[in-house]
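Note that this complex is displayed minus one protein chain, with the remaining chains in position.
Order of writing sets the labels: A, B, C, D and E. Residues in every chain begin at 1.
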Amino acid sequence: MEAVQPNLIDVTIKSLIFMGSVGAIFGIALAWAARKFAVKVDPRVEAVRDVLPGANCGACGFAGCMGYAEAVVGDASVGPGMCAPGKADVAALVAKITGKVAPELIPTVATVFCRGDECKTFKRFEYNGVKDCRACMLVAGGDKSCSYACLGYGTCARACPFGAIKMSADGLPVIDREKCTACGVCVAICPKQVIALTPSSKMVHIRCSSRDKGPAVKKVCEIGCIGCGLCVKACPEGAIALENNLAKIDYTKCTHCETCVQVCPQRTIEDRLDPAKEAAPRIKPPANAPVNAEKPAE
Amino acid sequence: MEEKAKDKKFLVSVGPHIRSNVSVPRIMWTVSAALAPAALVSVYYFGVHALLVIAACILACMAIEAATQKIMGVKVSVTDGSAFLTGLLLGMNLPAGVPLYLPVIGAAVAIVITKHLFGGLGYNIFNPALIGRAFLMASFPKLMTTWPIPAGGQMLVDAKTGATPLGILKEEGYQKLLAHFTGQQDMYTSMLFGNRGGSLGEVSVLAILLGGIFLIAKGYINWQIPVSFIGTVAGLTWVFGGDPVLAMLSGGLVLGAFFMATDYVTVPQLNRAQLAFGIGCGAITVLIRLKGGYPEGVCYAILLMNCLTPLLDRAFKPKKFGEAKAAA
Amino acid sequence: MTRGTFEMGGIHPPENKEKTESLAIVAARLPERVVIPMAMHLGAPAKPIVAVGDLVKKGQKVGEAQGHVSAPVHASISGKVTAVGNFPSPMGIDVPAVVIESDGLDEWVDGLVEHEDFMSLSAGDLRAIIKDAGIVGMGGATFPSHVKLDPPKEKKITAVILNGAECEPYLTSDSRLMEENPSEIVEGIKIMMNVLKVTEGFIGIEKNKPAAIEKITEEAGKVACEIMVETHYHRDGMVEDVAAGCKMGVHVLPLEVKYPQGSEKQLIKAVTGREVPPGLLPMDVGAVVQNVSTAAAVYEAVRFGRPLIDRVVTITGPGIKEPKNMRVRIGTLFSEVIEQCGGLTDEASKVLMGGPMMGIAQADTMVPVIKGTSGIVALTGEDAAIFDIGPCIRCGRCVEVCPMGLNPGLLGRLIETGRFEEAKEHGLMDCFECGSCSYVCPSSRPMVQFAKWAKRELAKKKK
Amino acid sequence: MNDYIKITSNLMIICATAGLILAATWASTEPVKVRKEAQELEQALKGLMPQADSIQAVKDIKIAGKECKIYEAKQGGNLTGFVVSSYGKGYSSYIKLLVAIDANNTVTAVDVLGHAETPGLGDQITEGWFKDRFKGKSLEHLVVVKGDTQTDVQAISGATISSRGVTRGVKDAVEALKAAREGGLK
Amino acid sequence: MFKDLGTIFIASAIINNFVFSRYLGLCIFFGVTKKMETAVGMSMTFTAVMVISAALSWLVYNLVMLPLHLGFLKIVLFIGIVAGFVQGADTVLKKLNPTLYYKLGIYLVLITTNCIILAVPVINADEKYNFMQSLTLGLGSGAGFSLALILMASIRERLELANIPRPFQGMPIAFIVTGLIALAFLGFSGLITL
Partner (left out) sequence: MSDSAKISYGKLITNGIFSENPVFKLALSLCPAVAVTTSVKNGFLMGVAVLFVMTMVNITVSIFRNLINPKVRIPAYILIIATYVSMTDMFMAAYARTAYREMGLYIQLIVVFAIIISRAELFASKNKVVPSAVDGIGMGLGFLGALVLIGAIRELFGKGSLMGVSLVGQNPLLIAILPTGGFFVIGLLMGLFNWIEIKRGGNPSSGGGHH
């Protein structure tokens, strides 16, 4: 070690000059570069990206959150409310940043329109292959007795970017309404198209997708809609209509009066005011028991 | 509905509806069987404790695999033989005299960290048995380099330290090693028949060769890796002025080239890529043997090439039908 | 000229043809009822042109082709239409179909046109006859034959190849037909050569069918000198067909026994040495491939005016009590055919349309024989065990056997984890689902299902 | 222009302040560090040559490509021996050594100043019992032997490479000293 | 001389690889190896910056600071050079070649927080390397880091297809892989020590 005897004043002056000139050189160079090569970036893009949830789920229809941020800032025709998982809060923030008007969003949630679990339907054949609903579709359209039914191989559950779907013990997806952000990924991926987004405030659903005629449905499923039309007649609000042998609720009219729930002979219509029950594992009901035994009479 | 559900149901799947009779368990058990003669030879030379070491490795691997799969909630598949084989190979990679907690630790590392953290059979990047060995080597270097002397026959290594031929070569040079034998011929034959110190699986080159050739003949392994691996070691050793025959016969080379550098899971799939893999293994082995801190480099060479496997898989792709013509 | 095989990949599954290879073709019982699907071919389904209650004769058109890539459908028995609607088909989905109840008379429709001197017909006429007869590929792909015989002008076709490989295990329908009706087949290829103005025809047959090779060779030898019609395009735009002396030659080519020797691209390679590049068609290398049964059907249609209403079906496998080769009317239910072969054994657990490699497993035997039904194979417990699908152990066997030079194991795993686009980059679209990879896979991975699934998802996305 | 001034002054001020602070820190810590380093070295040298009352650097040499020094130890003006600083390539590092050598070129003591060998294995080279193995060894006995030996240097079992590294460093030191003395260093 | 440079290069690139044998540059190593594309981008950017800053640092350190006895400012200066250089490159690239900027620009900022970028000039200074040796060490460590990144990216791409238990997905398994690679690199120990 060279024994440089530090002389406080000498060292201080030297380092002041040295560092000062280093700073000056860098400063001038950087300032020159900053001015000479200035590019404008829109800071709003980053601002928007920061408020987006960052799940990159693609519900907005753009390539990830950044894609949407760029689009909503750069393109006047892109609305601020397209991020479904972000719900109204994010829409409002995005609107604020971009100066656009936030649309009024009706919060929605995913609902499974099939109750034909393993106990209420049967398998047409023994399936041997990839455990994925889309792959199972390739094999004679799936092994469920009802050709409209949920196949139960859980593709939606694996696809949900928010972990909102669990498969029940007897093979139907159960949606956690708290976690679901209505991103629509499951809706798009289900090969049987039995999932749809419904207004979160509405709890009465006709959970069947079969467009078969009544007798055909009865052959393959214990709980399917047979298109008998009793609910249509019974609904005091006129909210239900039959379409292709399947009853459908107009959610703008439904008032949760539950009349339909009680008249349905198949017990297809379900009231989910108490979602906890949905998750409870079911056991196969005895042959003659009411199909929906675990449901409290209302 | 009830009635219909009771009908006898056909099995439906996408084709093909028949399969060849080669299955994963069959492969694994057959490879294990091919290794059995070598294991027996080492038990003959090293005695009961060798048997205990091998058995401990196998039992630990299988038990740990079953337990891990239980805990992770996946199908328990110990009967497929891959854990058995990993255990057997791990045992063959240890010195005969190690205390029996080493096999258990090695097995845990091989099965849990190297295999199941990656998703189990088929997904691991590194050779489990070799990682087990490298881990033990790093943790218990003294125990792992204490070589008991083979019991059978006249002994060929320094009775005091029980060093392996490669160890002697590294420490004291070729002439000293030769001095342990009556001549070069004697040295080669002793090595071939296993009459020497070393890990359990190093001792009988002949038995391992037989097993390896059996596997090649059955089509369970390709010739590419063993040939290019051993060939490169011999060639490079010769180029650098060593004894190529000794290089081929010593250390874990033959075991590694036939049974460990051929583990499907951790080596490239294509034949051309396998040639490159074997050459790489050979080059690193020679580098470590000649210049490195360790007397033997096979284990590390294979592990290092394991790292390169995904890259080799990227670099070598099968030639598509019609593609060459399209380019022309 | 060639090696008589494709080089890359391929497998040797047990042939299992011995039960039926020497059984002569027998005619099946006239069915009481047939279900005639409108979609028995690739392309647009035909449109029913009969209504419930109509009386139809054998050979009468009941479905009209919709567009160029489509084919008409004909009644295979005479009787009354009892239903028009959706019925299960052996392809696994419900399709529109016409149900005909037999009147037991089995009468041909009137007005079938015969042509004794069919070799002097013009290409256009021949094509029209073939299209009208509803002829589609009978090797399994069911592609409308007239489309293949009508390539765009800029594609110069130089070889017509008949596919007599029949590389699928169990099946013997083509080999029986070659043995029993060689002349029909050779006449058929001559017609097609005439349509395409090709002087060289090839018939590729796997070497495990020596009798068929012998018979066909004998018949082909007679072709030596035939009249052929050439189309002359005059400068003023006039088109004229002119007879042009002896030019034709039909060569029989024994092929190595190796699956999938019968696949179009592999057969072309085996016969001509040319490789069809990825994404292109056989006609891009100047070849047209037709199945031998298709050739026979073409002859029937041109010579006698008879549309395609029946075909030879091999009913076999360990699950069939009395295996047979039968000529079956299109639309006959599998159950009826199987019953004529003594029925299914108790162990039968899987019923296939087609062979065990490419065949389609049936959920039910209440489905009709269609134009592409070359066989009905019933497998029993042992052969049809549930495949225990394991993880890929990267053994590379699939890479070795893939005749297209793909990495099926990688493709499978990419698809399993939802990376369809990546699979496409790795050549998914070249996979023709031969199943060689799954056959050899020690982990029984369902690569063909993966491939089908990914292709479907990609098609969906394109829309 | 505003930007120029702002950015430049920004950086200049920060740099200058940093320079100032660091200069001050350095000026106050450096003497301490230098003193302590010198003390440490002196202590080490003393430890090797306890009887000497003056130990002076007399020559700069190079061992293993690194800068080393030869020190002369004197007791009341009489030469008692030399200390040579040296390096030897070990298992995972260059091991920094001090070697005390008497006038007959025999090693009298060895000290390990620094190394990055494996804890538990290579780091046993710092243990007294290992360092003692060099005592009284002349050039021809500075070879590593595995297994029992008194005449040569016995390797630490499990750390032969480190042992060899130290031995190499010691041997180089003796050789360097010998060469230096032949070349005129008394 | 050349042998010496060769040794430095091989040692820093492979045998004493900064990531696997010296455990430096880990943040970036784990950060950018999720995809091969980013790994390659980072490799190129990093190597370029590494070589340039090694050269600049050497010049300033040996020609200005040592004569002035200002060695104690080396940390400030070395990192200052990197930061200033990176900031300048960032600004210039953004304007001159936006495509390249979008490809590589994101890595530039990250480079300032990479241990290797500082460790190399510090080692150059501590070992008193000459100019060529310093450049070689810069190049070698750049190449070694690139090797590590590309290796890891290829492994992680394969891991994408593996069935890794959920708690271990992402960072944890990346650590385990690196540990295993480092275990394999133990085989090189005793070869060359820098």
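In this section, contacts are C-beta pairs under 8 Å (C-beta built on N, C-alpha and C of every residue); 3 or more make two chains touch, one makes a residue touch a chain.
As the structure is a prediction and not an experimental result, all values here were calculated from the model.
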Shown chains in contact with the undisplayed one are A, B, D, E
Of E:Ala39, E:Ala162 or E:Leu186, the residue touching the omitted chain is E:Leu186
Which candidate, E:Val40, E:Ile79, E:Val92 or E:Met132, sits in contact with the chain we can't see?
E:Ile79
If I consider the whole complex, including the chain that's not displayed, which of E:Ile10, E:Val92, E:Ala119 or E:Met132 touches that chain?
E:Ala119
Mind pulling the chain B residues that touch the left-out chain?
105, 113, 117, 135, 138-141
Touching residues of chain A against the unshown chain: what are they?
26-27, 30-31, 34, 163
For chain E, residues touching the missing partner are 23-28, 30-32, 34, 72-73, 75-76, 79-80, 83-84, 86-87, 109-110, 112-115, 117-119, 122-123, 165-176, 178-179, 182-183, 186
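One rule holds for everything that comes next: only the chains that are shown with their structure count from here on.
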Chain C and chain E share contacts with A, B
Write down the chain pair with more C-beta contact pairs when B-D is set against B-C.
B-C
Most distant chain from chain C by Cα centroid
D
Taking the mean of the C-alpha atoms as each chain's centre, how many Å separate chain A from chain B?
49
Hey, how far is the Cα centre of chain B from the one of chain E, in Å?
34
Name the residues of chain C that each touch 2 or more other chains.
361-364, 386-387, 391, 446, 449, 452
Among all residues of chain E, which ones touch two or more of the remaining chains?
73, 76, 80, 161, 163, 189-190
Looking at the complex, which residues from chain B come into contact with chain A?
1-2, 4-5, 9-14
Would you mind writing out the residues of chain B in touch with chain C in their complex?
10-20, 22-24, 26-27, 77, 80, 119-123, 222, 264-265, 269-270, 317-326
In their shared complex, at which residues does chain D touch chain E?
15, 18-19, 22, 26, 30, 89-94, 161
